[in-house]
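Report on one structure; see the data block that follows.
The complex is shown incomplete by one protein chain, all other protein chains being positioned as in the whole.
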Amino acid sequence: MTKGRMEAFSDGMFAVIITIMVLEMKTPRGTGLAALQPLLPVFFSYVLSFVYVGIYWNNHHHMLNAAERVSGGILWANLHLLFWLSLFPFATGWMGENHLSATPTAAYGFVLLMAAIAYWILQQTIIARHGRDSLLARAVGGDWKGKLSPVLYLASIPLAYVSVWIAAGIYIFVALLWLVPDRRIERVLENKRH
Amino acid sequence: MTKGRMEAFSDGMFAVIITIMVLEMKTPRGTGLAALQPLLPVFFSYVLSFVYVGIYWNNHHHMLNAAERVSGGILWANLHLLFWLSLFPFATGWMGENHLSATPTAAYGFVLLMAAIAYWILQQTIIARHGRDSLLARAVGGDWKGKLSPVLYLASIPLAYVSVWIAAGIYIFVALLWLVPDRRIERVLENKRH
Amino acid sequence: MTKGRMEAFSDGMFAVIITIMVLEMKTPRGTGLAALQPLLPVFFSYVLSFVYVGIYWNNHHHMLNAAERVSGGILWANLHLLFWLSLFPFATGWMGENHLSATPTAAYGFVLLMAAIAYWILQQTIIARHGRDSLLARAVGGDWKGKLSPVLYLASIPLAYVSVWIAAGIYIFVALLWLVPDRRIERVLENKRH
Partner (left out) sequence: MTKGRMEAFSDGMFAVIITIMVLEMKTPRGTGLAALQPLLPVFFSYVLSFVYVGIYWNNHHHMLNAAERVSGGILWANLHLLFWLSLFPFATGWMGENHLSATPTAAYGFVLLMAAIAYWILQQTIIARHGRDSLLARAVGGDWKGKLSPVLYLASIPLAYVSVWIAAGIYIFVALLWLVPDRRIERVLENKRH
C-alpha cells in the first residue's frame, strides 16, 4: 500500500515535471519558419531533458519494482531525488534560452550531477532496507553506469567553460548510455520467476 | 504491476497536457464580449487539441487494455508518443495566436503527423511483443483509420500554404473519424469474454 | 479496470485544473498588505472555483462509485464534462482580474451552466448504460439540485448585467446547496450493503 502511494506520487511529479518543461518553449512572435529558428536550442534542451526525465522514470520504475518495502527514510530519499528533478525545467529553460552559454550549460550539468547523486542515495537507502543479499542488491551489482555518470557530469561543469559543445556532447553521450533499459534488474527478476 | 505504472504515468501526462493547453488562452484585457473575439481562433485550436488528446487517451486506453505484457521497448515507444503529444500545447498556441496563418497551421499538422507515427510505432511494438495471433493483433486488423490519418496529415502540410481552411478542414475531418470509439478492439474483447 | 483508468485520468485532470487556477493569482509587485487588496476579487474567484471543482470531484466520485460499467459513450461524456471544467481557470481569471465586471461574471455563469449540463449528460449516459432500475438511477431519483442549478446559472447570465452581486450571490448560493454531500447516493449504497 505504502509503496503504491509513493509510486503514485512520484508518477504524478514525473508527469508534471516532464510536461511543464514544454512551457519554457514560449510561443514565437512571428508566423514564418524563421520564427522557429531561435527556438532551436530551447527545443534541443527540451528533447534532452525529456529523455533524461524519461530515463529516471524508467529506472525508478525498475528499481521500485524490485523493492518490497518502503520506510520513512526511503520516502525522503525519493523526495530528495524529485527535488533535483524538479529543477530540470528551470535548468532546461536557462540553458536553452541562452543558446547554451557556458554558465547555464554548466548549471545544467550541476543539476544532472545532483540528481545522479540523489538517485544513488535512494538506491543505497532501498538496498540498506532490503539487505545486501536482496534481489535488488544483486541486480544492481557493479552498477558501472551509476558510477560513471556522476563522474562525467562533474567533468562537464568545468568543460562547459572550455567549450559548451564538449559539455553538451557528454550530456547526450550519458543519455544514450542509459537509454538502453536496465536489463540487469529485468534479468534477475526474470530469473526469480523461473 | 509494470503495465499499471505505465498507465498511471501516461494518464498523468495526458491530464497535464490537456489541461495546460488552456493556459495558452490568456485572460483578455477588456471586459466586453468584444474582448473575447480575438480569442476565437485560440479557442478553436484549444477545442481541436482537446478532442485530439481525448482521442489519443481513448485509443491508448483501449490498446493497453488489450495488451498483457510491457517491455523496455514498449515503455520507450510510449514515451516517444507522449513526447509528440507534449508538443500539442506549443503547436496549439502558435496556430491559435496567429489566427491560423500558413506556417503555424502546417506545423500543427506536422505535430499531428509525428504523433500518429509514434502511435503506430507503439502499436507495432506491443503487437511484436504479443505475437501476430494475439488478441490485439487481430483487434487492430486492417486499421484503415491508422493508415489514412498520417497520409491526410502529411497532405495537410503543403495544403496549409494553399489555404489554411483546407488544412483545418482535414484536422476536423480526421478528428470526427476517430471520435467514433475503436469498436473493433471493444468487439474482439467482448467476444473473448463470451 | 476500464472504470479505474477513467477515474485516474479524471482525478489527474481535476487535480491539475484546481491547482493551476492558483496561477491566475499573480504575485503582487508591492510588499505591503495594500498590495494584496487588488487581489481580493481574484482570491474570491479562486475560492469560489476551488469549491466548485471540489463539488464536481465529490459528486463525480460518488456517481462513479455507484457505476459498474463504462462504455465509449461514457468516456466521451466524461471528457465533455472535463472540457468545461478545464475552462474554469480562464473564467476565474477573467472574472477576478476585472473585479467582477458584468460580462466576465456572466461568462463565468455560462461556464458553470455548460459544466452542469455536461454533468447531467454524463449522469444520463451512465444511467442509460445501467438501466432505469439500477442502483444509480434510484439513487439520483428526483435530483432537484441537478435540475435547479442550471436554471439558476442560466438566470445569472442576464442578471449579471443588472448587478454582478446578484450573479455572485447565485454562484455562492448554489455552491452552498451542493456543499452538502450527495447523501442520496451514499444512503442507497449503504442500504445495499445491509
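Labels for the chains are A, B and C, by order of writing; each one numbers its residues from 1.
Just so we're on the same page, contacts are C-beta pairs under 8 Å (C-beta built on N, C-alpha and C of every residue); 3 or more make two chains touch, one makes a residue touch a chain.
Computed from a predicted model, the values in this text were never measured in an experiment.
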| message | Considering the complete complex, identify which of A:G12, A:P28, A:G54 or A:G109 is in touch with the unshown chain. | response | A:G12
| remark: Of A:W57, A:W94, A:Y108 or A:Y171, the residue touching the omitted chain is A:W94
| So which of C:V22, C:A102, C:I121 or C:L154 would be touching the chain we can't see? | C:V22
| remark: Against the hidden chain, subunit C presents residues 7-8, 11-12, 14-16, 18-20, 22-23, 25, 27-28, 31-33, 35-36, 47, 50, 54, 57-58, 61, 65, 179, 181, 183, 186
| field | Residues of subunit A (touch criterion as defined above) contacting the omitted chain | value | 1-2, 5-6, 8-9, 12-13, 15-17, 20, 23-24, 72-73, 75-76, 79, 82-83, 86-87, 89-90, 93-94, 97-98, 101-104, 107
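Just so we're on the same page, only the chains that are shown with their structure count from here on.
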| said: Taking the mean of each chain's Cα atoms, which chain ends up nearest the overall Cα mean? | reply: B
| Distance between the centres, which are taken as Cα means, of subunit C and subunit A, whole angstrom | 37
| said: So the centre of each chain is just the mean of its C-alpha atoms; given that, what is the distance between subunit B and subunit C in Å? | reply: 26
| request: Among the residues of subunit B, pick out those that touch two or more other chains and give their numbers. | output: 8, 12, 15-16, 20, 23
